[in-house]
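Notes follow once the structure below has been shown.
Complex shown without one protein chain; remaining protein chains in place.
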């Protein structure tokens, strides 16, 4: 009889566990989790001062596993990629102190917090203590250089400055000024990342004692290309939200949708209306979002952003279909947004280094010629394309997959031609002096042209890449590409 | 052995209970729920005539608890806020008759329903029999006066009439007419509420007997500022859908999204693309949406509309972080939509009473001067702002929170300046007679200007308030603020 009761109590524990209820500190102590004494000190205050963070952390895997336990897993299952984790970290769960106390010497944002040296920002370099592969992959990606790819590229930085520039009226004339740091931080840099620097210190009164805190510029920010006070690039929290650092959340398209949205980068919106997105929305609560590696068909039944672009995928036999990569362009051969025309992926994540045949830091000229030396070659394109096809053929026949890619090739080419037509019209307007090409982004006709490539052509290309027919038709796409062209011609005829 | 089987049957019951299956009437009778005989009579027919309503109600808390049981709960847990509930209601569950038979004398919509006096509409005054605090808080809010805030304000009523006005062509000229009641009810008043009056009676044949029913004007409607046949204001069902009156549904952003949507009030859309929204979409099925009070980090891990704007929040120790309020502006110091420029919240929910320095019923003049006497003072602003900061600091550091609010201050100021520039341009057009300012809402250039403040500036302000970078950038926001200004200038130059 006793054993029956025992079974029953196991069961209840199991049910509580699967019901999503988080561990509480009390439970953790009962289970004798190996929490460091420093983290215990953090938790003592912060479970009162910032209870939300503590609860969130305690629901995550960092609160349940030690690096040593993770290192003992098989290669495919292991999430700690660093071959060696410092001894002092190995046998404690990953708590507040374990992360916020790393590489203090490099952290300009380090401060004295009741006798502990604490860094405000946990940077990719800190995460790399355990997750070195991810850091390494990420650091060569376009994402890692997302801020400089705007700032250090004179064309893009003009675009940013013009769009976010405050305008005032001066005797009937629009007086332009460059966008404020604030305006950039709230819009472009919110995703691309800001450069966070320590600009001074401030005193904060607390119930316990006064704290001398570093003052950070361009903060808060969680942009993917953030430059941190320790000099590192990136914000892992852009996709793995603090403090659960959930792989579940990172794997869901909602994460990508924080930045990849219509009208300029309609990845999420196109996915949403695709059959893949339909199945995801219908069935997602029944999938296993946390298992590593991720088994096609078993853990998830329809691809998400992560499945195609970065997760480690296997089939039921354990054969690897795709390797994990935190360089999110690693499986891509073509780049379908971010510039006027589609083009092969750049070789270097630092796109501001590109120089095209007109001497501009752009992957194509305004007439579409590609800056070939800077872009990946045919054989690398084919390699990546084959890799992606392999993911498709986990569920689709070869016939289907080839047909799909054939359509994509044709559509990106057609989208480029529709942009070319609009660009020709604009060049006519520049040549005839209807508008001034000193700044190609500040006049009404130029705005219409920008929408042609940045909104409508991007939407059409994405619609093809991910099968969202509405975005190919009336939601931007062909409708708008066509309408915009006639609209440009209409205005230019009027002004002639 | 028998006990084993017993445990197993408990388990099955438990599994069924958590699987979301609702109580059926049969089960209810088995459990001897204290249903009033009147409600039993309602259920007898209505489980056949309108089975959906009955099932929905039976899945809600009203079908499972008596007011007496609720009153016995602790102050924080209690949802019945009225100090005294009438004796005859106390010990029965809250069924059809308990709600539809209240305050009959005041209800012009009361009718004889097979010998019971039944009100068609259950109004906030009826709900207040048990939930008096909520009614009291709500009744002073802008929401309670949402209809009159449009109707009794000559500026807004002109806007409504112009937008919803049917146009016909008369010899090449657009002939305008004021919007029909129907057009207003379907658009603006669908959210703001209609005035529901009894205009007569009608006979309805039923299987049992003929019914003499009241005929209601402007019905159906569930707008938040509805004026009911008993003279009360509001519709609790706007957020707590009939007949489960679920706190779960009301607490989710989907409820707010019925009205607070882009392009004019993009609250839901910005939340959707924010990190908070991302976490909500990913994890919501694992949260406890019904617990009262609501524990930060434990019951929910990312704020929703309700968490920041009206729910009773506590930490794990039971300390209150924020008091419940059904005046949804109670925690707000600034108003970022609804008028040309941002401004401090009005003191009175009846915004039509405001008079600015130009004598207009608007919280600012067209050049941005604030109608100070009508708006909350600095100390009240600070009080509310501190209250909101306290919610943020449940999960964020003081540094983070202050930085966040600093950005918000700067961005609302910048948005206002972009609106000011467009307004100056429009004033030039009015002064030069390009357009006619008799009705500032009916000409093409005026429409462009309206979109500047009502769409683009609102979007930018919301994007800052809730961290949705796309709405600050290319989705309305800075992109459109800038484009619209150049577009206005472009047209005005052409017509010069």
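Note that the chains are named A and B in the order they appear, and that numbering of residues resets to 1 at the start of each chain.
One rule holds for everything that comes next: contacts are C-beta pairs under 8 Å (C-beta built on N, C-alpha and C of every residue); 3 or more make two chains touch, one makes a residue touch a chain.
Owing to the predicted nature of the structure, the values given are computational and were not obtained by experimental measurement.
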| Where the complex has a chain not shown, which of A:140, A:279 or A:434 is the residue touching it? | A:279
| remark: On subunit A, the omitted chain is touched by residues 3-4, 7, 11, 14, 18, 272-275, 277-279, 281-283, 285-287, 296-298, 301, 315-317, 393-400, 403-404, 407, 410-411, 414, 417-418, 420-421, 424-425, 428, 460, 463-464, 467, 469-470, 472-475, 477-479, 482-483, 485-487, 489-490, 494
| subunit B residues touching the omitted chain (full complex) | 1, 4-5, 8, 11, 19-20, 22, 24, 47-56, 59, 120, 162-169, 172, 174, 179-180, 182-183, 185-188, 190-191, 204, 213, 215-216, 219-220, 222, 241, 244, 246, 248-249, 252, 254-255, 257-259, 261-264, 285, 442-445, 447, 454-455, 494-495
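Criterion: only the chains that are shown with their structure count from here on.
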| query | Whole-Å distance, subunit A centre to subunit B centre, using C-alpha means? | reply | 33
